[in-house]
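As you look at this complex, bear in mind that one protein chain is not there, while each of the others sits in place.
Now for chain A:
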Amino acid sequence: MMRYMMSLLAALMLWALPAIAQNSGPLRIEITEGVIEPMPYAVPDFVGESATATEMGRNLSRVIASDLSGTGLFREIPAQAHISRITSFESPVQYADWRAVKAQALITGAVSVDGSGRLVVKFRIYDVFAGQELGNGLQFVGTQDGWRRIAHKVADQVYARITGEGGYFDSRVVYVAESGPKDQRAKRLAIMDYDGANVQYLTDSSSLVLAPRFSPSGDRVLYTSYETGFPRIYVLDVASVGRRVLPTMDGTMSFAPRFAPDGRTVVYSLTQGGNTDLYRMDIGSGASTRLTNAPSIETAPSYSPDGRQIVFESDRSGTPQLYIMAAGGGEARRISFGQGRYGTPVWSPRGDLIAFTKQSKGRFHIGVMRTDGSEERLLTASFLDEGPTWAPNGRVIMFTRETQGAQGQARLYSVDISGRNLKQVQTNGGASDPSWGPLQN
């Protein structure tokens, strides 16, 4: 009996060996839960080397703060709470003062005007608690009129260095500007900065225009116009505002165009004899290729970022649902199976998600799902939400929200793909059908 007891004791000791050895190494813990809250940061007014530059420095810091705080990922520590004052761009940073106000990131900058009248903006980003600079400082040189673009570019750099993904502040949105009562609404194409500034109108309001879509490089816009009484697709050059109608067959209606990632091909819907199918057109030659051939309605096509697949909307199952097929056509597979009606799918620039409009139980939603239809998440809910478009970094979605009633008006809203930070985009009057362009060079 004693022999067995001793053997058992020895076995236990051998079994406990790893635990004993564990005590000799560093203490190991695993953190699996954290917090999700905006990161506090401070962006004091950029130091100006002249009176004009000082004023410009203040404006620059305000636009940068608006960009960063507008994402919902950052929270500005107001200037009234600052202990340290940045009076020189080259002065060392008093980290303790910024730690005292709970700032985790600090952005400092300086503004000057060079001999040729151009604006020179320098900036640095600091990790306050680590007590070191995040990356190297950068300098932007541009025209004084383009100071907002410089501010957006600074904010893009800050966003990228802290979050690890590209920004979207130096980008533009083309949309349909609306005015007038609901039963007599005038619509025209307009283009603006992503934050609603610098609005420019591309067409007049003499005819109905719909669904503008930016080209991948942002230099052209596809849209549908009823100038002839029938819907026709036009391509418009943003710089010259020149435009031309894409060729089409007589007795047909073409609409819902969207560029392929190569910028040379357009996929669109064409209605002929009461049936609507998807077609692909080479813009240069005007040659079209039929992609679907079904008695149902196929519309709202959108390319994947690699250009190999197309997601579209079809009612071949009885209700509008989302399908994916190869870019050259062929068998399509259904990816939406939830209750309700799905429409206007748009592939994310990252390629991992598809945004869509969903109508269910009398309400409209903007949602996202994986490209295989899994992990569907509804981000919004209202009387009428529709027409999502992705920010260049695939993190934010802009869409149209229309309020109920005779006085109802369409407005642009944006929401993070997490469902947080839903907010209205400031526009002059009504706005609908947004299309988010790429980051500008």
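We adopt the following convention: contacts are C-beta pairs under 8 Å (C-beta built on N, C-alpha and C of every residue); 3 or more make two chains touch, one makes a residue touch a chain; residues count from 1.
The rule is simple: contacts and distances are computed from a predicted model.
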Message: According to UniProt, what is the chain that's been left out of this complex called? Choose from "Branched-chain amino acid ABC transporter permease", "Cell division and transport-associated protein TolA", "Spermidine/putrescine import ATP-binding protein PotA" or "Peptidoglycan glycosyltransferase MrdB".
response: "Cell division and transport-associated protein TolA"
Query: Of the residues listed, A:Leu270, A:Ile417 or A:Ala431, which one is in contact with the missing chain?
result: A:Ile417
- request: Among A:Ser50, A:Thr143, A:Thr319 or A:Thr403, single out the residue that touches the unshown chain.
  value: A:Thr143
- prompt: Contacts of chain A with the missing chain: which residues?
  reply: 2-3, 6-7, 9-11, 13-14, 16-17, 20-21, 23-39, 73-74, 89-90, 92-96, 99, 104, 119, 121-122, 124, 127, 129-131, 133-134, 136-143, 145-146, 148-150, 153, 162-165, 172, 200-204, 206-207, 227-230, 238-243, 245, 250, 350, 352, 375, 377, 395, 417-418, 440-441
